[in-house]
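Working notes, structure below.
Heads up, this is only part of the complex; the chains shown haven't been moved.
Going by the order they are written in, the chains are A and B; count residues from 1 in each one.
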Amino acid sequence: MGNCCEAISNVRKNTNVRVSLPAVCFVWQIAMVVLFGVFIRYDDESDAHWEEFKEENNITSDIENDFYFRYPSFQDVHVMIFVGFGFLMTFLKRYSFSGVGFNFLIAAFGLQWALLMQGWFHALDPNTGKITIGVESLINADFCCAGSLIAYGALLGKVSPVQTLVFTLFGVTLFAVEEYIILDLLHCRDAGGSMVIHAFGGYYGLAISWVLYRPKLKLSKRLNGSVYHSDVFAMIGTLFLWMFWPSFNSAITDHGAGQHRTAINTYIALASSVLTTVAISSASQKRGKLDMVHIQNATLAGGVAMGTAAEFMIMPYGALIVGFLTGIISTFGYLFITPFLEKYLKLQDTCGVHNLHALPGMLGGFTGAIVAAAATESVYSAQGLIDTFDFEDEFAGRSVGTQGGFQAAGTCVAIAFGLVGGALVGLILRIPIWGDPADDNCFDDEVYWEVPEEEEEESIPPVLEYNNHMIEKHQDLSESNFSVEQS
Amino acid sequence: MGNCCEAISNVRKNTNVRVSLPAVCFVWQIAMVVLFGVFIRYDDESDAHWEEFKEENNITSDIENDFYFRYPSFQDVHVMIFVGFGFLMTFLKRYSFSGVGFNFLIAAFGLQWALLMQGWFHALDPNTGKITIGVESLINADFCCAGSLIAYGALLGKVSPVQTLVFTLFGVTLFAVEEYIILDLLHCRDAGGSMVIHAFGGYYGLAISWVLYRPKLKLSKRLNGSVYHSDVFAMIGTLFLWMFWPSFNSAITDHGAGQHRTAINTYIALASSVLTTVAISSASQKRGKLDMVHIQNATLAGGVAMGTAAEFMIMPYGALIVGFLTGIISTFGYLFITPFLEKYLKLQDTCGVHNLHALPGMLGGFTGAIVAAAATESVYSAQGLIDTFDFEDEFAGRSVGTQGGFQAAGTCVAIAFGLVGGALVGLILRIPIWGDPADDNCFDDEVYWEVPEEEEEESIPPVLEYNNHMIEKHQDLSESNFSVEQS
């Protein structure tokens, strides 16, 4: 067996994580408890002093609590993070446990660390030294995880659970810094995170993957693909991402028309992406057959690309155009760019995050810059311009043209953070202590999971192996039945 | 092989959609961009002029924006359309990609066309010539797609993706017209669409299917059934439909008690349907075994049948009775009516939409008529009657009896539109240019999708073929293992 021989000659790596994984989980979780104890408290709208706060601020009804403005969107975002991203990564035939399971682990750790990191940068009360959190903090923490989950998409099948936690630790840290630079210092608007989430997360994952290049990855090729039902599982992820993307982009936009408009624009852009994805996918295959990879991924490109501009007055037709173009570009990415990157740039991108996040995120950033620069008082109203772009305090005099320039600069900052940060984190992940699999052992749940028995051995294809297994086990028992098959 | 021989004698149709599918997607999507550019704008509650609008209308808080009344329900409806309908149609063993994938395509195109069609009929500003949209428009667009998705249920496995787009184009158009006649001209109430969505969509699909009758469809019989896991996938669809049906029916009802009561009534009716479905399903099989087809479908009949009356004061026990009876009727439909229709009326209804949508929708329409006619001022209060039935302006003097009559008439209009429209669209779909499959080639994803390799050939049952495939591939590699099986 060709694969076997090569496998034997390949030095088998130690994938035992029995010490490292529990150690990292325990130490980091205990650190979270301590840091939460020191820093994190409830904000005014979630504290038991709420009744006093209402009186002081002339709030007449509990419904004015930010909870009611944002909680439904928060839950939609939460579903996207855990079921959306998680199930999107179940498409591999024998890596579904890791796809959905390590996604779960990354996000559960990442959101805690994000509450701290984002809190230190955005919500640290200088008087008390405390971070106060509310529903908007939870949404932001989920967003922050999304960056590392996107990176996981590029690395799917090739890293150990310990490595996922390591790149999440750094990913969340880098995210909080670039977000602070982009949103606070450059004063960009990026509600749905085309720049800070998708461009950053995409390039972060790609840079890590580039540093971790596996020259003999084709030894695992037999497992780097889907089976019929794993593709159906992945559609669960796709659809929950697609359906809830309007909530993702609108979750932290302005109360009232801001959230309303953002949801509408995203809804429209996504619809448009579906049709152009289908068109390109069909046109690219013999007999016009559709490719599940495209349908599972490129249909979402419109949501990514509207992450910045959706809260602006891009107009419904503008949203349609953005979805139209990014659906095409993303599908072309799966057809041509991913193979090109792998062949010429030594960049292995399991889920094609370049095509779904990095590129549409970058395009979304620049789209936002253009739409911002083109804003006029007649379209927005004077107050509308101020509200939409937060032209207040020190930024009160900024023109829309300047804003557009800063939006473009912000996109570049996000990409730079992704690439440089990812390269450095990739070097850390190359230290041979993290328990990552060998090249011929990738994309296989067997390495890190107790898999149900019918798949106990590795080198035999599932069905044959199952038959053999059963034959050995039941040969004496079901002789007569079996002879029907054998004779 | 009997099937094979017949298949060979059967003239194989050209299912190549490599030109037609991309062409239709591109041309129609470009048309959408142009029409959106000409017609569609944000409404007052999603426009950047919102602050001015608030002042002019003495709105004191952003929470009064319609977004906060309807967005959670909208997202639930959105899940029903894409995951609910989509996964309900994954039950076939080899048509899950098409079930969920073409459902996605239909809805993504349909909602755009619906925003335009419904906009022209309901929201065209005579001064500006523009349609303004908000969250309620999105809900209505999703509803409008539901009509065509229901029709797809009758046609599942027998049409090409191009055909799905064609019947969606006409389906949405017909929907907008019948909706205008029923809701505006006849001034019916039909919040959850028993009439305008379910009765129309069901009969539309049945009429198309009748015109497209395939006399030799039994040649594809081997694929017209479920496997174990495809039935579990379908339960995802069933449950999301079932759980979110209260949101479906209440999404566009009156703010306040209207939405509240509609949700309660639907919740109750659905619970009742489950028990009677289980009862009939069990009673109809030897040893009392349950049939997944019934559980997946007939449990939803109560939601369909409450689409009109749920916003009325039907009372909780009334809702229970509606669910009770329609659960029974729908299950009987699967047991007796679908086979009858196929045998005697030449009507092939893959998902049994007759039993889940057409019949319960019609019954729901008449239930609404009866409940409306029975309304009294003591139960509703004077203001309550006006609010519930919109007895305002030109309809200020209408009596509840008259309203009941119009409700019944509306049901008939919906059915007529479905039957006549479906027959005409069926004739269009018979033109031999749409790439539909041959009779022996139905219910098979292979025709329109790149399916993972283990299922490359068509005439061999999946497992055997997989074995053969593996045997050829690995015979030289795993000789020793394999001999255990062979010897």
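Here, a residue touches a chain if its C-beta (ideal position, glycine included) is under 8 Å from a C-beta of that chain, and two chains touch if they have at least 3 such contacts.
Every value quoted in this text rests on a predicted model; they were computed, and no experiment measured them.
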(message) Please give the number of copies in the complete assembly; 2 of them are in place here.
(response) 3
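Note that only the chains that are shown with their structure count from here on.
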(message) So chain A and chain B are the same sequence; what rotation in degrees superposes their CA atoms, nearest 5?
(response) 120
(request) Report the inter-chain centroid distance for chain A and chain B in whole angstrom, where each centroid is the mean of the CA atoms. (result) 31
(request) Please give the residue numbers of chain B that touch chain A in the complex, ascending. (result) 15-22, 25-26, 28-30, 32-34, 36-37, 40-42, 45-52, 54, 61-63, 65-68, 71-72, 75, 78-79, 82-83, 86-87, 90, 94, 96-97, 100-101, 104-105, 108-109, 111-112, 115, 133-135, 138, 161, 229, 233, 236, 435, 447-455, 463, 466-467, 470-471, 473-474, 476-478, 481-482, 484-486
(request) Please give the residue numbers of chain A that touch chain B in the complex, ascending. (result) 1-4, 63-64, 68-69, 72-73, 76, 93, 225-229, 231-232, 235-236, 239-240, 242-244, 246-247, 255-261, 263-264, 267-268, 270-272, 274-276, 278-280, 282-283, 285-292, 295, 299, 313, 315-317, 320-321, 324, 379-381, 383-385, 387-388, 459-461, 463-465, 467-468, 471-472, 486
